[in-house]
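What follows is a single structure, and I will ask about it in a moment.
A protein chain is absent from this complex, but the other protein chains hold their places.
And then chain A:
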Amino acid sequence: MKTAVIVFPGSNCDQDMYYAIKDGLGEEVDYVWHAETSLDGYDAIMIPGGFSYGDYLRSGAIARFSGIMPAVIKAAKEGKPVLGVCNGFQILLEAGLLPGAMLKNQHLKFICETVNLQVKNNDTQFTKFYANDEIIRIPIAHGEGNYFCDDATLKELQDNNRIVFTYSGENPNGSKADIAGIINEAGNVLGMMPHPERAADALLGSDDGLRLFQSILNHWRESTHAAYTS
């Protein structure tokens, strides 16, 4: 599996993401600068956390119109796995690949801590190696992670099992329905505020995030194997 980690000016979790793929999975991974225009040849796309363009205007708003974004949208439409973490999630929302928007955290604080997440849907290509309702420990680090959507959108997310992760226990940022991560209708675009790449090795305090990347790899292997044999 060949993975692209998109790098914007202001990305700061790109290296964590890179090493989660390279060392955690032992798979091929490249940094792709935001000014590039093609993602041909990549099997999976990662949009890392950080403060792209200094969060000017709104988090993710300017990155959304970077040169690479048409290629990200194309990859998403083609069904390739696209994972947006933290600022990456914000960019996916701004790009309309996922519904809703981010508001400032309820208490206006930037929160940097490890939280308990509940896996709400393990029937996705990102979460197959988790159990439903399993509690996992994953760090968060954001000032604008207060997920907002209108009630019709929330109902659609709930009815179609598209809420993948929720905060367990105290909701750190005030997000609607305790949402920490959601998936698109087709099931190949996941956005989440918590950082699985920062929990991809026991040395980091938790390796609960590694299974997310292993799930992506497993799905890719199964789908390519199916393609070879069919």
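In the analysis below, a contact is a pair of C-beta atoms (placed from the backbone, for glycine too) under 8 Å apart; a residue touches a chain by one contact, two chains touch by 3 or more; residues count from 1.
Following the convention adopted for this analysis, contacts and distances are computed from a predicted model.
Q: The chain that is not shown, which UniProt protein name from "Spermidine/putrescine transport system permease protein PotC", "Phosphoribosylformylglycinamidine synthase subunit PurS", "Gas vesicle protein" or "Aspartyl/glutamyl-tRNA(Asn/Gln) amidotransferase subunit B" does it carry?
A: The UniProt record for the chain left out of view names it "Phosphoribosylformylglycinamidine synthase subunit PurS".
Q: Just name the one of A:Trp33, A:Phe65 or A:Phe110 that touches the chain not displayed here.
A: Answer from the full complex: A:Phe65 touches the omitted chain.
Q: Can you work out which residue in A:Lys74, A:His107 or A:Arg221 touches the chain that's missing from view?
A: A:His107
Q: Considering the whole complex rather than only what is displayed, give the residues of chain A touching the chain that is not shown.
A: Residues 57-58, 61-62, 65, 93-94, 99-101, 103-108, 148-150, 174 of chain A touch the chain that is not shown.
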